[in-house]
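Missing here: one protein chain of the complex. Every other protein chain is in place.
Up next is chain A:
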Amino acid sequence: MRLFYRYQDLAPQLVPLDYTSCPAVKVPYELIGSMPELKDNPFRERIVQVFSEDGDGHMTLDNFLDMFSVMSGMAPRDLKAYYAFRIYDFNDDNYICAWDLEQTVTRLTRGELSAEEISLVCEKVLDEADSDHDGRLSLEDFQSMILRAPDFLSTFHIRI
């Protein structure tokens, strides 16, 4: 219920209090991206895109609930790993390739690293995590790498 009120607060004119009357209402990306929990997150665009209905960033209530339930503390590790993989997969081809990694690292470091350093980092990440050596990370590679990172559950978490 609390989540529904948060959703409704984002766009009180669009979302009626009686949600069952028009369940297909979508709140546009700009309003969701301005939530205090997401406002400064470097990946907010990708998060909202991954969970939104048509991948364009506009979310219905179901998408909103989905997003916060996966990002909550109680979602199982596999579910979180699956969605984290989709968030980091910028071109949506079910593999994290070098270009996706470059995008990730750029967003994470916000201009602090030079272009060569970024490409070096991407190379090293692929060296470490790509177990079948095909030059890109599949979901299974990502999951087995996450297994070695016990912090993942507590860091891939948005408190609301």
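Some notes on this structure:
In the analysis below, a contact is a pair of C-beta atoms (placed from the backbone, for glycine too) under 8 Å apart; a residue touches a chain by one contact, two chains touch by 3 or more; residues count from 1.
Just so it is clear, contacts and distances are computed from a predicted model.
One chain of the assembly is not displayed; among "Ethylene receptor", "Mitochondrial import inner membrane translocase subunit", "Transmembrane channel-like protein" or "Exocyst subunit Exo70 family protein", its UniProt protein name is "Transmembrane channel-like protein". Residue positions on chain A in contact with the hidden chain: 36-37, 39-43, 51, 62-63, 65-66, 71, 74, 76-79, 82-84, 88, 101, 104-105, 108-110, 112-113, 117, 120-121, 124-125, 128-129, 131-134, 138, 140-159, in rising order.
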